[in-house]
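Removed: one protein chain of the complex. Kept in place: all other protein chains.
Coming up: subunit A.
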């Protein structure tokens, strides 16, 4: 049974703009006709450009915003009607905000959470021990949160969101501003939590590496509409973003001519060609090797960035 179900959900806002003395009211649809469901244990990447309707959807899923149309069920309840009840079963992390007590040691925040979510003490200790171990928080427990680095604070926030064994966790840009090592560590931790506890994770991010590392499913939205829902590989092959072939020749030549590929850049003896994802690279190589002094070559797949850019532009 799906843990999250949306049926034809939309959300409109009334925007009042004033020019001179005239006031005009206009309805903006932030989310329009959204229908999808998420199974327990899924890790879904939820991506879209700024203003696409990502946070509006998350707010409706957590019950702090009522949809203007359609129906939502999260963990078996209507979120806006049972906001407080639902709050005990979900975890939320905002990359740019903290729910920790700023001036107090990290452990104080955890102690309040145990009371707040009525977590049995034994279970709380067990969870805390696990997260302290996995997120390397041991030396940070006695440090006031304001003295933590961004990466350390983020680890604290993630642990705080998971201490009460939530069924669903919403992560809003959890890796924003973190260095490469901190990012990798956080992703590894989330993957482990998902695997061991079957926690459903909804991840909104602009960092597509997060998606590559974690998500079994990707949803792309733009202007309040779903424009893609499927696996990452599915996303890549859904778009005809070209692959790139880089060849090193024995000498600097003018742009070479190859059937089925086009030269986009000549850089001394090195030439860059693009060709559609659907065609094989082998016949192209044969052609080039037969006609030109080929020294070395490499083929690169389209980047997820280029795929998504293309998706936004075509929507």
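Heads up, the rule we're going with is that contacts are C-beta pairs under 8 Å (C-beta built on N, C-alpha and C of every residue); 3 or more make two chains touch, one makes a residue touch a chain; residues count from 1.
In this section, contacts and distances are computed from a predicted model.
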item	value
Choices "Insulinase family protein", "Pyruvate dehydrogenase E1 component subunit alpha", "Cytochrome ubiquinol oxidase subunit I" or "ABC-2 type transport system permease protein" - which one is the UniProt name of the chain not shown	"ABC-2 type transport system permease protein"
Full-complex contact with the absent chain, from A:36, A:94, A:292 or A:312	A:94
Contact residue for the chain not shown (choose from A:5, A:39 or A:108)	A:108
Touch residues of subunit A, complete complex, unshown partner	11, 13-14, 56, 59, 62-66, 77-78, 80-85, 87-88, 90, 92, 94, 97, 99, 101-104, 108, 111-112, 115-118, 144
